[in-house]
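Following: one structure in structure tokens, then a few remarks.
Of the protein chains in this complex, one is absent; all others appear in place.
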Amino acid sequence: TAQEKQFVPGLMYRSGPYAPNGVPFANGLADYFKMVNAKGGINGVQIEYEECDTAYNNDRGVECYERLKKPGAAAITPLSTGITYALIDRATADKIPVLSMGYGRTAGSDGTVFPYVFTLPATYWSGADVIVNHIAQNEGGYDKLKGKKIALVYHDSAYGKEPIGTLEALAAAHGFELSLFPVAHPGLEQKATWLQIGRQLRPDWVLMWGWGVMNSTAIKEAAAVAYPMDHFIGIWWSGSEQDVTPAGDQAKGYKSANFHGTGTDYPAIKDIIKLVQDAGNGTGPRDEVGTVLYNRGVMNGAIIVEAIRTAQDKYGKKALLGEQIRDGFEALNIDAARLEAMGLTGFMEPIKITCADHEGTGRAFIQQWDGKGWNKVSDWIEPNRAGLLRPMIVEAAAAYAAEKGIKARDCK
Amino acid sequence: MLYREAGQFKTDYAADQAIFPILQDRIFLGLFLLLALVAVPLLANEYWLSTILIPFLVFSLAAIGLNLLTGYCGQLSLGTGGFMACGAFFAFKLATAFPDLHIAVVFLLAGVGTAGVGILFGIPSLRIKGFYLAVATLAAQFFLVWVFNKFPWWVNYSSSGVISAPAREIVPGFFITGTQASPVTKYVFLLVFVAILALVAKNLVRGKMGRSWMAIRDMDIAAEIVGIRPLHAKLSAFAISSFFIGIAGALWAFIYTGSVEALAFQIDRSFQVLFMIIIGGLGSILGSFLGAAFIVLLPIFLNNTMLAVDPSISTAIVSHIEFMIFGALIILFLIVEPHGLARLWQITKEKLRLWPFPY
Amino acid sequence: MSETRDRIGDTLLAVENVSLAFGGVRALSEVSFEIREHEILAIIGPNGAGKSSMLNVINGFYHPQDGAITYKGNKRKQMRPHHAAATGIARTFQNIALFKGMSTLDNIMTGRLLKMHRNFLWQALYWGPALREEMEHREAAERIIDFLEIQSIRKTPVGRLPYGLQKRVELGRALAAEPDLLLLDEPMAGMNVEEKEDMCRFILDVSDEFGTTIALIEHDMGVVMDISDRVIVLDYGRKIADGTPDEVRGNPAVIDAYLGVSH
Amino acid sequence: MSDALTLTRGDRSAGDDRRPILQVNNIEVIYDHVILVLKGVSLSVAEGGIVALLGANGAGKTTTLKAISNLLRAERGDVTKGTIEFAGERVDRLSPYELVKRGVIQVMEGRHCFEHLTIEENLLTGAYTRRDGRAAIQQDLEKVYTYFPRLKERRASQAGYTSGGEQQMCAIGRALMSRPKMILLDEPSMGLAPQLVEGIFETVKRLNDEEGVTFLLAEQNTNMALKYARYGYILENGRVVLDGDAKTLADNEDVKEFYLGLSASGRKSYRDVKHYKRRKRWLA
Partner (left out) sequence: MTAPRAFLPWLIAVPVAIGSIGLLFQLLGGLVPSFFFAWGYYFEVLIAGLLQGVMYSLVALGFVLIFKASSIFNFAQGSMALFAALTMVGFMEMGVWWPFAFIISAGVMVLVAVVIERVVLRPLVNQDHIILFMATIGIFYILDGLGQMLWGSDVKVLDIGIPRDPMFALGAIFEGGILINQYDFVAALTGGVLVAVLAVFFQYTRTGRALRAVADDHQAALSVGIPLKTIWVIVWSVAGIVALVAGIIWGGKAGVQFSLALIALKALPVLILGGFTSIPGAIIGGLIIGAGEQVAEVFLGHFVGGAIQDWFAYMLALVFLVFRPQGLFGERIIERV
């Protein structure tokens, strides 16, 4: 029936230590759904979106999940690596897809072991590879990396530890020297870290896997030891306006990875402004639209909607069950034409998901802060998935399967 | 009228020392257990079981543990989170290193291990008291979490530092951990397990050990002069308290969330358990349960109610209001009854006994 | 009186040249005296004379800078209070030191802790030998409760009890340890005559029935003179008199320092 | 019971011939919402009088004093019925601070010195409410030291480390420092050497004579109390059971027996008190 609604839960955080970053993301996600609904829903099926506030807290996340889960839930967005870890088993048992977009368990990209986990469009491992690739380009080729010193400043948690394995593999392959600097939650204290980096180690490049207040603090401390900003690159969670504005002018030149466009120059986002914000229906303030995290929320929404749409192609234009939408995810193929139709051309790279590979291309680009906005300073960079990452993922997934006694799916 | 003890005479001291000396209380308890063991699993839905009842039971155990130390022995500790982490990671190492070990034994051994750690961190309590000790226990809190977060051996070298509970059965066919475990089995297992441990705790506190703890709590100098050795009393309190808390940590990781990283046992966890025992009642086993129920339920209840009243309000506002109400209720409860819910319950019973007279 | 004299035996505890100072304050200087078995010894003296400090030295809470204490033939300079308790010294306190959160019964039971030996696994079960042990001691505690006539407050938390009853419970706790030497610090302070009478009766009964040696500090001269076998007087940390009540009462130094003219 | 005594219940005029400065009318006090401790206590204290409040342990003396000085609320107690008037004004809802300013101060049972403050600092806190300048305070300090020379010796020690008696002196001295009109003394003689007890009562008398301070004292040392007080109330089980002139009370047979330890044949030795003597009570 036309009145049917597709339920989509969202585990967001608008309170707690990470709220400043959680809020714009949540707003973008909500606004995108509102826009889709305003345009008549997905093939006439309206989206019923419900949020639950996790405060970035794992057990609150589990509670939210249990509260919101139902067979008709399209996909879970945990928005926290920790919560993703806690939900993988549950969601698998409940047959609800988990979309951990650019975070979560990297091994989850192996669809044979994790049938309900989707890590598109990129994982941390891809992110690490992309950033190192960018460094190599700047240095004039991978061979120039030999003997270079690269430091990683990371949030001392499951999230921050994710890239270490990849970076170690890359260091071994290309001969650079990797130094690790963990930062304890919440990350307000990095004085010692940056004295070591800026005054003793003096690395050629610094990478950062930070979140929340850790990012801005790091940028300020880096400035305080006069570390050159343009040699300081964060992962996509360390590259939003919230991270650079508190540091003011000192943040100029800071770089980060990203996998979607910023600004409002995309038809879909213009639609949001027109149909949602201008209609007085915006979840957050108008000037938030187009910021990095807001747009990431939009992208998250777009992918869910596309997955639902794909699933509808197979199961009919009505509200579907989570496991049906999982099939939609696995058949997801957002090509240039689809992007055009979605009004997101140039916003993101085409994505194609298969039963075995839940990540897609893993492509990202590097952006740089000029004091006012983010500028794209590199092309889309293709990580070395086939040669390096994919085998690592398969191995990690196999280890998990062994530990849990899971029998891998056959995707042939 | 119904709640009178008149006519119930005790003929020996054992009967007088029973936990529930009054017949009505025993009947009530029996009914309650029946309800909890039979009716609840039949009636409660999955949400209730797995997000309210299961964490409630796990927290109750942690609260009992902390109550032994803080409520009975008077040693204020903010290291609960750290000790829960010990339990969780010890259990994980044991369960993965010895896959054939029965899971209940794993839990108990994890508790024993935690008890050892507890003794270690209890040593300073011989010199340090009150809030100084409380802050000093934070050393344990931060250090332990750091250890489990830092050394990959604890997580069997998983790259992210997250452990997930291997699937184990309590009796053949009934999984209590892993993906196959149903909330009902988990709940029933927890209920029985926690009830037994609570009984043990109750026995300890009403016997020799409990008395020496309480003596230390009420006046350590006098206790020593009566002949209690502060070293023994305090360290045994730390050990047994940590034993309970360690088991709670293991249950948390294995049965409640199924997978945790060390950071799940941050300092907030310590405070949460501390709330429980203060709100529930220091020095009361029943209070530990009441406090756990209160602290687990209240935020969820507030959150759900607000959303039910007006589904359109932003979750941010809901969270903030929830925070404020939570805080206000804590203060209100303390003002109404500083000795906690257990005391309130006792007063109610006393009033019931006097009813219909006011005093 | 003569039966009392017969009762008194050898030296149980001897204090030799004990000196104790806190910073500049000399609480005790070179005090020597002895306590004989089965006697009731009163220690009196003006406020701040060092009486309580003396008891603290005896049961190991204060460690004297100088001098030694011989108890049951063993000479010692220092010991921890719980050792003192283990060797049979029990006491009550000037400012009541009961365990406020516990009931009267539990307070008295703590007095018996040293006599309970079941390990904690048995305690955890609260069954079999542990239960039997618990009951044995409960009976002993009940005997003390009967003796002190505090049956009605058995289950009351002591914090709520009036002062006089608290003092009585404290005595009960000390008695529960079945001590050889009982130290009482102003057991009758804050009581009216009637209650003092009761307390005296308890003290005399303890002495008679159990043969316990008692050292007590008291400011009520009526009580001291009536019930003690011997009195020692401290002033400014020094012992200024030692003798039978009558001897002490007549001693001019004592009258001067302590009793005042009107007595 | 002797005929010379009046059984008072709310009979306020029985106090003294002088103007009553404190009137307690039929108050009821409940602790913890359930424990009823005072069951309608009335008493009155004449201006410039010394009134003794006698009674066994737990009779409610302390509670009565705390009800007057408004310290009950800090113990989860509450005056649920009745009124309290001081100098004609109702004071049962005033804060202790206001009361001290009006000149009513209590010396609490069990000393309650500020452990970490020195003796002198303790005394000075007593002068907190005063606004008459350092010199006057200094003068009173000296006066307190003349009453209690021992305190002068120990002036620089932390109160927590002084002996029981020294603390008692400190507590009384501290109250004196506020220049009160009326002092509620709770067991002032407890733990003091006989010489000092006398000293304290002499001090009370002196303050009463020379400065007109009114006293209401709860005391176990009935002997002393009746010697110095002009009027007395006997409390039992939260009720006033007997009141009258100090003299009359002291002559009362029952009072003699139960509170003064005198029998027909004079003072009897504590050694000779009979076993199994049961208390006689006015109220069961």
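The letters A, B, C and D name the chains in turn, as written, and every chain counts its residues from 1.
Convention: a contact is a pair of C-beta atoms (placed from the backbone, for glycine too) under 8 Å apart; a residue touches a chain by one contact, two chains touch by 3 or more.
Fair warning: this is a prediction, and the values are worked out from it, not measured in the lab.
Undergrad: Using the definition of touch stated at the top, determine which of A:V8, A:V23, A:M101 or A:L178 touches the missing chain.
TA: A:V23
Undergrad: Just one of D:G126, D:G165, D:P194 or D:G232 touches the chain that is missing; which is it?
TA: D:G126
Undergrad: Touching the hidden chain in the full complex, which residues of chain D are there? Just list them.
TA: 69, 71, 73-75, 95-97, 99-101, 105-108, 112-117, 121-122, 124-126, 128-129, 158, 160-161, 174-175, 178
Undergrad: Considering the whole complex rather than only what is displayed, give the residues of chain B touching the chain that is not shown.
TA: That gives, for chain B, the contact residues 70, 76, 124, 127-132, 134-136, 138-139, 142-143, 146, 149-151, 221-222, 225, 267, 271, 274-275, 278-279, 282, 316-317, 319-324, 326-331, 334-335, 338.
Undergrad: What residues on chain A make contact with the chain left out of this view?
TA: Chain A touches the chain not shown through residues 14-20, 23, 156, 180-184, 186-189, 191-193, 195-196, 198-200, 212-213, 216-217, 220, 223-226, 242, 245-246, 248, 250.
Keep this in mind: only the chains that are shown with their structure count from here on.
Undergrad: Per-chain C-alpha centres versus the global one: which chain is nearest?
TA: When every chain is reduced to its C-alpha mean, the one closest to the whole-protein mean is B.
Undergrad: Please compute the C-alpha centroid of chain A, do the same for chain D, then give the distance between them in whole Å.
TA: Measuring from centre to centre gives 75 Å for this pair.
Undergrad: When the C-alpha atoms of chain C and chain D are each averaged to a single point, how far apart are the two points in Å?
TA: 29
Undergrad: How many angstrom lie between the CA centroids of chain B and chain C, rounded to a whole number?
TA: Taking the mean C-alpha position of each chain, the two centres sit 41 Å apart.
Undergrad: Quick check on chain D: which residues sit in contact with 2+ other chains?
TA: Those would be 35.
Undergrad: Note the residues in chain B that touch 2 or more other chains, in rising order.
TA: None at all.
Undergrad: Name the touching chain pairs, would you?
TA: Every touching chain pair, ordered by label, is A-B, B-C, B-D, C-D.
Undergrad: For the complex, give me every residue of chain C touching chain D.
TA: Contact set of chain C toward chain D: 22, 25, 44-49, 52, 94-95, 160-165, 186, 189-197, 200-201, 204, 219-223, 226-227, 258-260, 262-263.
Undergrad: Using the touch rule from the top, collect the residues of chain D that touch chain B in their complex.
TA: Of all residues in chain D, those touching chain B are 30, 32-36.
Undergrad: Okay, in this complex, where on chain B does chain C touch?
TA: Residues 12-14, 17, 200, 203-204, 206-209, 211-212, 214-215, 217-219, 221-230, 236, 240, 283 of chain B touch chain C in their complex.
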